[in-house]
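For this depiction, one protein chain was excluded, whereas all remaining protein chains were kept in their positions.
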Amino acid sequence: MDAINWHSFFFLMCALVACTFAIAVVIASNIVRMACYLVISLAAVAGLFFLAGADFLGAAQLMVYVGGTMVLLVFGVMLTARGPFVSMKTGPAQWLVALMAAGALLFVLVQASFSIPAWAGPLASQPQPATLPATAEQLGYGLLGVRADQLDQRDAVARGGLSGYLLPFEIISVHLVVVLVGAAYLARAKRRVTKLSTNTAGSHKP
Amino acid sequence: MAEFLAQYVPSWLAYTAVGLVQAALCLVVALASAAVFIWLERKVSARIQDRLGPTRVGGRFGWLQPPADGIKLLCKEDIIPAAADAPLYRIAPYISFCAVFAVFLALPFASGWVALDLNAGAFFVLAVAGLEVFGVILGGYASGSKWSLYGAMRAAAQVISYEIPLALCVVVPVLITGSMNLVEIGDSQKGWFTSWYLFHDPFTFVTFWVYVTCVTASTNRAPFDLPEAESELVAGFLTEYSGWRWVVFFMAEYAAMFVVSGFGAVLFLGGWNGPIPLASLLGLTPENHAILGWLGNLLGMANFITKAVLGVVFMIWLRWTLPRLRIDQVMTTCLKYCVPIASAMLAGVMIWTYLFPKGVIDGVRHSAPVVQQASAQPQSGDHR
Amino acid sequence: MSTERMQPETVEFDVRTDEMLINMGPQHPSTHGVLRLVLRTDGEVVNEVTPHIGYLHRCAEKIGENLTPRQFLPYTDRLDYLAGISMNLGWALTVEKLLGHKVSEKTRHLRVIVAELSRIASHLVAAGCYGLDLGSFTPFMWTFREREKILDLYEDLCGARLTCSYITVGGVTADVPDGWLKKCEEFLTQFEPVIDDLHALLTNNAIFIQRTAGIGVMSKATALDYGCTGPVLRGSGVDWDLRRDGEPIYTEMYDGYTWRVIAAPEGKYPDDHPYPPVPPETILGDSWHRYFVRMLEVVQSMDLVRQGIEKYSMAAGDVDEPIPLKKKLPKGEAYLETEAPKGQMGFGIVSDGSPVPWRVRVKSSSFCNLSVTPELCQGVLVADIPAIIGSLDLVLGEIDR
Amino acid sequence: MIPQAIYEKLLHPFRPWLLAQDFAAIDPWIEVRADGLPEICRVLRDDPDLAFDMLNCITAVDYFEPDEKKAAAAEWQPHLELQYHLTSTVHRHRIVLKSRLARWQNNEIGQLPEAPSVSSVWSTAEWHEREVFDLMGVLFVGHRDLRRILCPEDWAGHPLRKDYQMPVEYHGIQAR
Partner (left out) sequence: MNPLVAPIGLSHYLVVGSILFVCGVLCMATKRNVLGVLMGIELVLNGANLNFIAFGSPMLRADQSNSIGLDGQMIALFVIVLAAAEAAVALAIALNYYHTHATVDVDQANELKG
């Protein structure tokens, strides 16, 4: 048995962690447990990104997704917790229907992913690059329009005419700011706190 | 080192051995730093309060105080409150310690002496630092009591809101060096202390102090230590923790202090490049001979650790002089002072590096070779 | 009596959480002693505070009805245990007022020295604990180091550090041991620079000012209405100090002493005081001013002690002996308030001619100072509660009696 | 302004309420009828010449001699006495208001005597009156929330009364 292929070993590890915790999210009833399992699953997906050669994406996933969005979700869970986390059970009937639909969908997808030979996998012979590919700089130039990975494109027109991602990126950042301001405004509740009136209880206006 | 080992031992054993050695090294540094800083905090705070600090345990200077504390805490009964959510309560301290420990992977102690020479090192450190807040939130929620939930929410709000200015401050040295690789950032500050990014231009000087404020806040230290505000919340999310789990949270805090001051040293204070470039003056550079290069790196590492320890002493000094800020004052300092100043400084540095580049603009020169050798992966950091 | 904060404001909060009833105390680290505050909070904002006292109630007044005045004296030490000697002074003067007894010149000056020393000790505790409430631990260490030296002086004087029972009805228990006055002067000279360090460490500290300026603002009218006295009253700018405006039997003690009441009637302290300038953010009557009045009084008391030592050494004769233990009290009533460190401490005695008084009345200053908290803490943040309570400098022994 | 002048000033509007006065005593006092207290106190506080803006303390004294031999010797009938010590920070003068209450309401043991509350004049009276109610057992009419302040809520009896018997045990704690 020749040397274990490290790449596949770590891939299996991360994939197993990601899938089991994704299933745990579905099964768990306590909302906080669900949040924790989701965090672990997303961290495992970040590991998969690193393995697939997208190290900048892995770090971005860790920081923006797990560090930002998931903390937002946990805050949401804490703020809407009413007393002990009442776990809302769904009836077995709905579970059955959902499982059947999901099973069918899964079968179709797995079938599709194995059907195309081109996706089978790299030939054992092709050496896998030892060092971690530095995608951060390439992504950076991708933004500017210098498409480092497309340079061996066959036709010159495609190589020359590839515009960068800078404009969409700027649009997205403006969009993000607008969305966050809107969300903050939406979630803010106005309240009038009356001082020194005889009834000291503040009257809350929803 | 892995290639060297691979000649004698099957490759997978070599890689795991190397990985384990590096992990053990980092763990030793983390635990040792926690122990040393507990002792250091007691001594420095004693000096500030005009008293002696520990002197009875282990010799005149109380050297054995940290182990004594450790043993005492280990023998404490392991209490889990009844209303606690047991599995989350148990896992919380380890999440926050692992988050802080993970930063050690990317932190360079000397030129090339780093566990994982990540291309996006600075970005990775910020990403992992964001995870520490999970341990705090889970700890607060899982303790089951109203007070600890209060403390946890405050800590989470504070740490998250201070990540924004922290990221803005970290972008400045990355911008000047043109790369996020921490080893590159450290190497580009070689030479006398004038080449440090602290003195690179007035904007980076201010950015350093904004960085110090944000870092003190994001490790819940000194004037920003709202979560453990004894006077109001009786110890915040740490109320229900005692014994070994409390020690893990405590180590996470002290390791975080070491890590953020080390990170600051690499970004702004030239990491392993001392005020006087002793290594190059004495000829201890890799070009002369490998062993001399290794000695130069050793000198660099000593340099780096002294800077990190000085940063920690500064944080301890802050803690024992300043009273605590209120939660809304903490938020206003973040949103009304740190973020605007940090972004202004970022803009300033952009203009400064554009108008007065130090030598050739690294960014543009760097891109030319990439275009020619498109197919070959550009080796990181060798064509400077 | 409405102040500018009265009109209802629309206060916006990010998220509405349901109201919570939080218990602060009775063993909470920041409530001085066994005070229990029930806070009705909504998120971070406190809507209503209700103090609960009585955990330390020993009914000293009932005990007073079975003991002769000199036997009751040690109980007065346990009222405000941080300034025991001022309590002794109050009770001794009340009984002397009933008896119409005059003490000699020398005793009077010795009483001024000892009373002003206890004022310094009490204000040091107030400043140290206030720093502790706001989170900085170092002022607590510095102030208690200095207070230890005063307690050592008490120990040389009367054997006890805290519950001295030194000033008794008719005089003092024992004369000053030789060399004690020199030790007093040494303490005062080395205490001078510490005051400036404390000002540098706390009073001018930007974060301290941010935490205390404009917090718990109490107008003159509210202060008088709630019967607040002492530094709490003078912090709101009322120029009232019993050592000058009190009853003749008490103000005689300070005859011949040159001193000035520390208050800012028009909102401005007398400008010749060599202390740090008042920061602009502070409003007259807020927590910062109450703390600042105490710090100024410490320096003033040091000056009074120096003058007392001079007058004591020049006074002729020797110190009075206390009245006999079982002396018959004349029929009648007497009530006297003295300027204790925390405020006006009132003692009342009704006697029907027997050596044991018919009724003893103890009125505490912190009792009234505490009664103002529900109004001060309207709509403040939870973190401000210790800042306000700390500035009132409460001692629960005195409140619960 | 000496107590005599204060008395004259009060004489005109409140002649029927002023019962007695003694300016020679150590603390000169004026005795008033209990039901006139709030009005008199309001005048004492608001009149610019009097300006009694600080209520120092409210004291209650129980004149009652438990054993008969001494009771005969005492020259007063058993009664409760309320003392209001007032100070003016403006004119720096003092006065004591006294008012006499029956020990029990229309002499039935257990019925607490009633007195009008002055908490509407000085807010400090609120806590003082709660303390007098708690320790001496006087009901103050018009008080915002008259509850015990020092003793526990469910404590029986009023400790400062001369005929007070300490309960044998309280919540299982042997007291005597």
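We call the chains A, B, C and D, going by the order they appear; numbering starts again at 1 in every chain.
In this text, a residue touches a chain if its C-beta (ideal position, glycine included) is under 8 Å from a C-beta of that chain, and two chains touch if they have at least 3 such contacts.
Owing to the predicted nature of the structure, the values given are computational and were not obtained by experimental measurement.
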Hidden-chain contact residue, picked from the options A:A52, A:L144 or A:L167:
A:A52
Can you list where subunit A touches the absent chain?
1-2, 4-5, 7-9, 11-12, 15, 18-19, 22-23, 25-26, 31, 34-35, 38, 41-42, 45, 48-49, 52-54, 56-57, 60-61, 64-65, 68-70, 72-73, 75-77, 79-80, 82, 88-90, 94-95, 98-99, 101-102, 105-106, 109-110, 112-114, 116, 118-124, 126, 128-129, 133, 135, 138-139, 142, 147-150, 165, 168-169, 172-173, 175-176, 179-180, 182-184, 186-187, 189, 206
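By our rule, only the chains that are shown with their structure count from here on.
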Leaving out subunit C, the still-touching groups:
A, B | D
When the C-alpha atoms of subunit A and subunit B are each averaged to a single point, how far apart are the two points in Å?
26
Please tell me the distance, in whole Å, between the geometric centres of subunit A and subunit D computed from their C-alpha atoms.
74
Junction residues of subunit B - those touching two or more other chains:
none
So which bits of subunit C are touching at least two other chains?
none
Note: in the complex, subunit B contacts subunit C through residues 45, 48-51, 146, 223, 225-226, 229-232, 234, 320-329
In the complex, subunit B touches subunit A at residues 10-12, 15, 85, 88, 91, 118-120, 123-124, 126-128, 130-131, 133-134, 137-138, 141, 149, 153, 156, 160, 163, 179-180, 367, 370-371, 374-375, 377-378, 380
In the complex, subunit C touches subunit D at residues 53-54, 57, 59, 61-62, 97-98, 224-227, 238, 240, 245, 247, 332-335, 337, 344, 346, 348, 350, 352, 358-359, 361, 363, 367-368, 371, 400-401
